[in-house]
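One protein chain omitted, others in place.
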Amino acid sequence: MERLLTIIFVYILVENFVLHRFFGICPFLGVSRKMETAIGMSMAVVFVMTMATLVTWLLYSFVLVPYNLEYLQIVTFILVIASLVQLVETTLRKISPTLYQGLGIFLPLITTNCAIMAVALLAVREEFTFVEAVVFGLAASIGFSLALVIMAGIRERLELAEIPDVLQGPAVTLITAGILSLAFLGFGGMFTL
Amino acid sequence: MIINGKLVVSSSPHIRSVESVQSVMTDVLIALFPAALMAVLLFGYRALITMIIAVLTAMLVEAVWLRKRDIFNDGSAAVTGLLLALILPAAVPWWVVVVGSASAIIIGKQVFGGIGYNIFNPALVGRVILVVSWGGHMAGDIWSTPHPFAFGFDVSTVTGATVLASPEKAVTFSLPEMFIGTIAGSMGETSALALLIGGIWLVYKGHIDYRIPGGFMATVFVLGVVFGGGFYGNHLMTGLFHLVAGGVMIAAIFMATDFVTTPVTPGGRLIFGIGCGLITMLIRLWGTLPEGVTFAILLMNALTPIIDNFTIPRQFGGVNNSA
Amino acid sequence: MKAGNVYLQDLSRGIINENPVFRLLLGMCPVLGVTAFFINGLGMGIAATAVLIASNVVISALKNYIPSQVRIPCFIVVIATFVTIIEMVLQAFQPDLYEALGVFVPLIVVNCVILGRAEAFASKKPLLRSLVDGIAVGIGFTLALGILALVREVFGQGTILGPDPDSAIQLFGAGFEPMGLFGQPAGAFIALGLLLGVVNIIFKKFNIK
Amino acid sequence: MQIIYAIIALGLLGLLFGLLLSMAARIFAVKVDPRVDRVKELLPGANCGACGYAGCVNFAEAYVEGRTSANGCIPAGKETSKAIAAILGQEVTESEPVIATVFCIGDNTKAADRFIYDGIEDCAVAGRFNDGFKACRYGCLGLGNCVRACPFDAVKMGSHGLPVVDQEACTGCGLCVNACPRNLIKTLPRSDQGHLVLCSSQDRGKSVSRACSVGCIACKACIKACPQEAIEMDDKLAVIDLDKCDDCGECVAACPPGTIHPRSAVPKKLGEEKEFAENAASAG
Partner (left out) sequence: MLMAKVFFKGGIHPEYQKDNTSTLAIVKMPLPQKVVVPMQQHIGAPCELLAEVEKIEKGVEVKTGQKLGDNKGFVSAPVHSPVSGKVVDVGLYSHPLGLKINAVTIESDGRDEWDDSIKPAGDLQSLSADDIRKTVREAGIVGLGGATFPAHVKLSPPEEKPIDVVIINGAECEPYLTADHRVMLEKSEDILFGLKAMIKALGAVEGIIGVENNKPDALQIMERLVAEEENIRVCSLPTKYPQGAEKMLIYVTTGRTVPAGSLPLEVGVVNHNVGTAVAISEAIREGKPLIERVLTVTGAGVNEPANVQVRLGTLATDVLDFCGGLKESTLKLIIGGPMMGLSQPEPDVPVIKGTSGILALTDEDVYLAESSPCIRCAKCVSVCPMQLMPTSIAQAAEHGDYKRAEKLYAMDCFECGCCSYICPSKIPLVQWIRIGKAEIMKRNNK
């Protein structure tokens, strides 16, 4: 139990996927413009990421390892993730068209959101147990969402700012992320696996 | 009726208070004067030089960036520079001060469009950049040990650990000593007395809201009493210890109250103060770093837009049906 | 001559006008993740370029045989295959680099630059142009990684060609105290942000759109 | 064996996902008109709003649903309009390229102010204070609503307090026309042909000349001078019919305040307004 809690805190605060590990930067830059879409994206990512870890872990442990097919890891993982994303996309389009519109092209981009691929790969590399892997997926996605939502709040305020021309958009967002990353350093060493 | 010039037409009100951004910043500088004075008295001429370098660098960098001749301008750069100097150890090399001050102004402020638009407290951005860049000059055993009232003493030869680094050692300092400031630490943070005087001035002038420093200090005190471990005589004293040791005072009075980077709603300010206190104590008690105020405030700065949005006050006579 | 023009255009577009990192802001994760040292950045760039060229060529060659409904999964399988190969090659011949790049090597598979080129270019254009496009975008990507990595290593470590002490060259004598910020994740963000600003200034100056 | 396992594993996976996805696609099917996407791809993507819709996507939807016509997107230009029209199989009604022109030359050297306005820099807001600070209640206030409205940076505030339209950058979208609270900007066919009465004042001649040295005083001298009979009075303002005008220049010589100018003389980009103002001053 303590180890699970540690995993949660470590991957939300210390080893934050966006701010410390650089996974999922594209959607982080793309959909953090508005709070509403950031929250929508966050929910999609939390769902997809947890599911992805679950499925890929099972697949790896019960299919790839027994048959010595570890070298198929990348191919299978990406296929699982791509299908999952497609599933979420078709569902969302029907259930909430407004949310679908807001997320726009970024839903297909979840496929290429390396955070999701990374969480699947890392769960295997870190040799997590099944439960740990799922918790890890959840924590990592929450960490991603936290960074995304904070950034969305900040960017809504930056909309009103008179940012120098050449720094507008991604440049200032990256610098903000940098300072945010510095701020998160405060949690360094607070929890260790 | 003969009127030579034309009349001015504008929207009401037609009178304005004499207060301006410049006058507010000047007031903050005045409020920082006791702390700066104590820094010089305690840490000697190095403290003065560090402050001058930091302030000048900040003002010059901002003037160059804005292409303005008037280097004092609205005074905000000078405030940032002085604040940064006060949270540096007195023995820090001059070039560290220059880099820190320039980063504070550029990365902490001008990148976002200058005064009014920055998300993070510029002085703290400057400091945290220095901490990760040259940790050796900024932390651990480099905290300067003061030689009270020995102006001309070279502080760089004598350094000691901040009391927060080893609480066991801290017991050798009495609370009055900590209150006056004759302990190791950053040059402007050790004297709670001087900082409080500045704080009272700012409250008197109406520039800071008691909710932020109040919430901050109260949270630190309460958490210090409850979780501090009571190493400092008793639990109550431990709470007080956490208040006067390290950077809580300067952070609560001068850093967390920076207008631009903190919430504008009354409720939001209270939440902000409490949040700062919470994260500070989290880092102090369970983290690996000895001090957490810098990170605490930066994190709360990041949350400020969200806090602001969730704490919009009801209007006078407003009915309680949340819109 | 006309045909040559098209290739030249493809080349300059991939490297400059539509530089994947500086202009399109695609594939940012490895850009930030592996650029603490110049060698790593360069290695990552080359690995990605190799996958990009190979996948561009194969997809362009197969474009008429892939049904459009399942084209994305097919592209992904192609890319994933090449990434697996690259990973094995690196592991075998450049174990240090492989170690340094870590999980970012398999993550090439989800790099939006590669899938983006496959979808937007290779699946529509002839083989030769796809090859040129792959080379151009690859160079553009590697260039961006290299510049950022150079900046970060010079300021953050004071060396060039590190971290291996045999190859590392100390740039500024022993007295130099490197700015640790640039070695940190935060430094990567800030350095790239400022670099983007500089690139924007340059583009504005030369009126490149 | 290895290879067979690999093929079986991948094949099974593919089958499984294929089934899942096709099921989902059927359950959650949403009909999207593919033509919307095709229109969207053709549009310039500036989201300028000149078409009256929130953004390019919304225009595309509206167009496909038949609520607007193909040349509704002004920045797109003729080529694109044709391509868009082709999607629905429609012919484009040729729309002439137009350009924005400011019908006021009462800059701050020629038109008087009644009082000093102190407040928000916005023409509509300032205009509500006692009919605006300019002595002429039809004249340009120069606070730049048109400048802010232009998505193409084609309207800039000149050195004498009047906006200047950059003819190269102007797409004729007409956003500045709507932004001007005093209706001083009109779109005209792109050409240098013809003369214009560069004033919009409907005040009586006396009060016009008191307020502005270059305002139309409704003296009708130009009407008498025009050999083409191209000029008519619109209430208290002379208006030249561009179709009839043959650029003879008689009206320019006849106009006492110097309100009439050939279109070729109108400043074409920022910087040219100074020379124009000097010439206009010497003419008046």
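Each chain carries a letter (A, B, C and D) given by its place in the written order, and its residues are counted from 1.
Keep this in mind: a contact is a pair of C-beta atoms (placed from the backbone, for glycine too) under 8 Å apart; a residue touches a chain by one contact, two chains touch by 3 or more.
Computed from a predicted model, the values in this text were never measured in an experiment.
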Revision key, fill the gap. Considering the complete complex, of D:87, D:112, D:125 or D:265, the missing chain is touched by D:125
Point to revise | Residue, one of B:10, B:174, B:234 or B:288, that touches the chain absent here | key: B:10
Study note, to complete from the structure: Sole touch to the unshown chain from D:38, D:82 or D:114: residue D:114
Exercise for review: Please give every residue of subunit D in contact with the chain that is not shown.
Suggested key: 114-115, 118-120, 125, 128-131, 133
Point to revise | Interface with the unshown chain - residue positions in subunit A | key: 159-160, 162
Study note, to complete from the structure: Logged for subunit B, residues touching the omitted partner chain are 1-17, 19-21, 23-24, 74, 76, 113-117, 206-207, 209, 259-262, 264-266, 269, 308, 312-319, 323
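Just so we're on the same page, only the chains that are shown with their structure count from here on.
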Exercise for review: If you tally contacting C-beta pairs, which comes out ahead, A-B or B-C? Let me know.
Suggested key: A-B
Exercise for review: Specify the chain with the shortest distance from its C-alpha centroid to the centroid of every protein C-alpha atom present.
Suggested key: A
Revision key, fill the gap. Touching two or more other chains in subunit D are residues none
Revision key, fill the gap. Residue ranges of subunit C touching at least 2 other chains are 184, 186-187, 190, 193
**Study point:** Touching residues (chain side subunit B, partner subunit D) in the complex
**Key:** 6-11
Exercise for review: Please give the residue numbers of subunit A that touch subunit B in the complex, ascending.
Suggested key: 35, 149-150, 153-154, 156-158, 160-164, 167, 172, 175-176, 178-180, 182-190
Check your understanding: Which residues of subunit A touch subunit C in the complex?
Key -> 19-26, 29, 71-75, 78-79, 82-83, 108-109, 111-114, 116-118, 121-122, 125, 164-167, 170-175, 177-179, 181-182, 185
